[in-house]
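Of the protein chains in this complex, all but one are displayed in their positions.
So, subunit A:
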Amino acid sequence: MTAAFLLFSRNRMALAGGVILFIVLLLALAVPLLPLADPDVTNTANRFRPPFSDGALLGTDHLGRDLLSRLLWGTRLSLAVGFAAATIAATIGAAIGVVAGFYGGRLDNIIMRGVDMLMAFPYILLALAIVAALGPGLLNALIAVAAVNVPFFARNIRGITVGLAHKEFVDAARLSGLSRPQIILTEILPNVLPVIVIAMSTTIGWMILETAGLSFLGLGSQPPQADLGSMLGEARAALISHPHTSVVPGVMILIIVMSINLLGDGIRDALDPRLKSGALSRPMAATRVKREGPVPEPTLDGILTLEGLKTEFHVGTRRLRAVGGVSLAVRPGECLGIIGESGSGKSVTALSVTGLVASPPGVITGGAVRYRGEDLIGAPYERLRAVRGGEIAYIFQDPLATLHPLYRVGDQLVEAIQAHQNLGRKEASAKAVELLRDVRIPNPERRIANYPHEMSGGMRQRVGIAMALANDPEVIIADEPTTALDVTVQAQILSLLDDLRRSRDLAIVFITHDFGVVAQLCDRVAVMYAGKVVEEGPTRSVLEAPRHPYTARLIACVPELGGGRRRLEAIPGLPPPVDRLPDGCAFADRCAKVRPVCREGDIPLAPQGDRAVRCLFPEEHPSREAAE
């Protein structure tokens, strides 16, 4: 709550709205005490005096009445009517909503049908019908505006109540023998009250506008009594000759409604958790780059090399170090596996390569990513765009979410082709069919007309692969492409990728949490833990003789290699939170071999034989070493 208040007070616009509204309210309350002329005394000799004339600060109207006085009295009336209408609508609407939501069943059904019916009307028709039946007059206009807004409250509050009606504390109240009206009063009402208040704060501006509108039409307050709407309505006849009589009440309505809206928006934003977490910010076209050190010299050899890559998430004042200095390389025709638990930074590493990490909150803070020797970190957008899908292509997990749901798969393929090749629609379509055939989709001519939801998971992922191949890229980065699939389909997709790699001399970076998949496909494997590579080497030797205790534990969790799905969750404990990484070895808390020295300082990734290991006390494999 205090955080919400802070957020609110930082919102200067909302604060300004609050202050203005407060002043207007104060004025309206103080009107009877102020030394004002009588608002209803006519003096035709003094008609249409301009503003700032003697004795009439804002001038006079068509009957010579003092405008300032009428304005303040009118404001008082408009505000009172608006608040009254809002309160009545909220009370009745909330009562209906709570009853419908709490009792449910047939009653709920009938009530909500009625509410839907009322909402199927443009609101003014209902208001006009009510005023027509009751006759013009301020009270009747108030009733009409309140009635028109009842359905809105009823529907909102019903939704909240339905959610509450099945919560444990309500069940507990039921078991303790409270009657249903009692439960509504003691358990439900206190919980929906804040929602009612917020809904009121966002609609009250509307209600003031609507009552002013009815008065403007001559259906609300009747002369000589005037609210802002009827002042404007009466002034309309003299709009062209004496505009100030229209401007004065009109501007007042604008000020009131705008300050209410400002305040309402501020309250709503302050209470919206998504705004606080930044979940509503737009990810930019490329990840933000803010290097905090020199660009590392190229030392590794490969078509794609990562050196000391650092990617962080900046959320508020917290910095989550998702990738903490990763160096990797992949050569043409080679498949490099990156394996780790979720949260180990493997996906962020992969997305950082072409700046696809959502930003905000992602920031690349250091290192280099070189494609054929050219550093892509901080490359201009047009260059990145050319690389994306053109030279380095991605395959993502769960193609139901990663393919656009509203475009045919053929169109999505054509788009991928046309993003990089200057081909006409027809040629691109023909190429799309070819691509689908390459990834062994039967009937490709018919399939291109399908929407993603019309395909099976395996077929969708083949489309995903075809899309990656569309522009004959040199490198493919596959981010858990088989995780959402069942075992047989997974095997087919893996063998398809393996064939493609051999036939096209592709470099593949394969991200997974499954050692079985690594064993089938990858030449080398890098194991990631808490944003760092902890062990790297040829797949076979890592699998047979893991050196890092973490790798060893991962492999021990796998019952037998070579098929089937295995998860890594079986290791006791959790990886450390990436915003509070411990000194020294990140695995120390879960390691059986931990010694005090492990927690002292950074542990380098040290070369050991055919691989590199980040551990002070690596596992020994005497039998294997003896055999070598």
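One rule holds in what follows: a contact is a pair of C-beta atoms (placed from the backbone, for glycine too) under 8 Å apart; a residue touches a chain by one contact, two chains touch by 3 or more; residues count from 1.
Please note the rule applied: contacts and distances are computed from a predicted model.
S.K.: Would you kindly match the missing chain to its UniProt protein name, picking from "Oxygen sensor histidine kinase NreB", "Serine palmitoyltransferase", "Glutathione ABC transporter permease GsiC" or "Dipeptide transport system ATP-binding protein"?
M.R.: Choosing among "Oxygen sensor histidine kinase NreB", "Serine palmitoyltransferase", "Glutathione ABC transporter permease GsiC" or "Dipeptide transport system ATP-binding protein", the correct UniProt name is "Glutathione ABC transporter permease GsiC".
S.K.: Of A:179, A:281 or A:443, which sits in contact with the chain we cannot see?
M.R.: Touching the chain that is not displayed is residue A:281.
S.K.: Tell me which of A:51, A:104, A:218 or A:378 is the one touching the absent chain.
M.R.: Among A:51, A:104, A:218 or A:378, only A:218 touches the chain that is not shown.
S.K.: Out of A:236, A:372 or A:502, point to the residue that touches the absent chain in the complete complex.
M.R.: Missing-chain contact among the listed residues: A:236.
S.K.: Contact with the hidden chain only, please: which subunit A residues?
M.R.: Touch with the absent chain occurs at residues 113-114, 116-118, 120-126, 128-136, 205, 209, 212-213, 216-219, 232, 236, 239-240, 243, 246-247, 250, 253-254, 257-258, 261-262, 265, 279-283, 285, 351, 354, 356, 358, 381, 385-390, 393-394, 396, 398, 401-407, 415-416, 419-420, 451, 453-454, 467, 470-471.
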